[in-house]
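A single protein chain has been removed from this complex, and every other one stays in its place.
Going by the order they are written in, the chains are A and B; count residues from 1 in each one.
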Amino acid sequence: MSGDHSDAAIARRVRRMETLLEEKGVLSGARLDEIIDASLSGASPANGARVVARAWTDPGYRRRLLADGTAAVRELGFMEGSYQRLRVVENTADTHNVIVCTLCSCYPLRLLGPSPSWYKSEAYRSRVVREPRTVLAEFGLELPAGTEITVWDSSAETRYMVLPRRPEGTEGLGEEELAALVTRNALIGTAAV
Amino acid sequence: MARINDVGGTVGFGAVDTADDPAPFHADWEARVVGLFNALRAEGLFNTNEFRDAIESMPPAEYLTTSYYERWFEAIRALLERKGVIEPGELDD
């Protein structure tokens, strides 16, 4: 992929670390490859979108999801065996939720896939807790002045996911079609659906 | 004494670059670093909190001029040295 000079130096150091760990009997290359493959397989925002579509179409599931996010996503086969907890926060006509990790970059990887670069940036992490309305406008999300905003700063073992509002005019859509409307940013709270 | 990672409310980082990047990694070595983190943690060489501590302990000027996954790499290196798995300088050319 990227082959510029600065990248080549760090790439070489990473390879050297892998070689040393193998030589010292700490970690074999085969085991490392296995872990790299496993860590990304199945982590995708399509998972979160599926959860949202189910909640939009099944009131009982929506209730369970908001009461105990971890248990509800496990019903659909997600986050099995994870030590982390999931809390799903629901947007309504007059409330909006947005997620951040100001201390590092905590993120519901299993449900949303790897996080976008902006989520890990100092600009987003420093500002969204202080001026969420302005930051959301930078994403193109203009909220009415009366909307109450809650910013969830993931500072411990709970991970957060937003349950966006179901768009109007989607009454005729099935679960799969609804899931296709849900974007990663909507699950973080920097976009509406 | 709060550390450089603790940026909530800090002024001056500018506008958020909201560009989406669908590819999770921009280079293969980034994926390898994440793999090293997951593997070494699974092997019990360190826990997530020690790893975060190592990232936060970077000198502030270095932290701010280092890319996200380079910080991960430097933290893993620091932990491996602290635990005596590798010698300081052993990764140099």
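In this section, contacts are C-beta pairs under 8 Å (C-beta built on N, C-alpha and C of every residue); 3 or more make two chains touch, one makes a residue touch a chain.
Assume contacts and distances are computed from a predicted model.
Visitor: Could you check which of "Nucleoside ABC transporter membrane protein", "Simple sugar transport system permease protein", "Methylamine utilisation protein MauE domain-containing protein" or "Nitrile hydratase beta subunit domain-containing protein" matches the UniProt name for the chain that's left out?
Guide: Missing chain, UniProt protein name: "Nitrile hydratase beta subunit domain-containing protein".
Visitor: Out of A:S44, A:T102 or A:N185, which touches the unshown chain?
Guide: Looking across A:S44, A:T102 or A:N185, the contact with the absent chain belongs to A:T102.
Visitor: Per the definition of touch given earlier, which of A:G113, A:P132 or A:P164 contacts the omitted chain?
Guide: Selected residue, touching the omitted chain: A:P132.
Visitor: Go through chain B and note every residue touching the omitted chain.
Guide: Touch with the absent chain occurs at residues 1-3, 6, 8-9, 46-47, 49-50, 52-53, 56.
Visitor: For chain A, enumerate the residues touching the unshown chain of the complex.
Guide: These residues touch the chain not displayed: 85, 87, 102-103, 129-133, 148-158.
To be clear about the criterion, only the chains that are shown with their structure count from here on.
Visitor: Could you grab the centroid distance between chain A and chain B? Build each centroid from C-alpha atoms only and quote it in angstrom.
Guide: 19
Visitor: Please name which positions on chain A make contact with chain B in the complex.
Guide: 1-2, 7, 10-18, 20-21, 24, 26-27, 31-33, 35-36, 39-40, 102-105, 113-114, 116-118, 120-127, 129-130, 135, 138-140, 153, 184-185, 190
Visitor: Which residues of chain B touch chain A once you look at their complex with the stated criterion?
Guide: Result: residues 5-11, 13-21, 24-29, 31-36, 38-40, 42-43, 45, 52, 55, 64, 68, 70, 73, 76-77, 80, 85-86, 90-91, 93 of chain B touch chain A.
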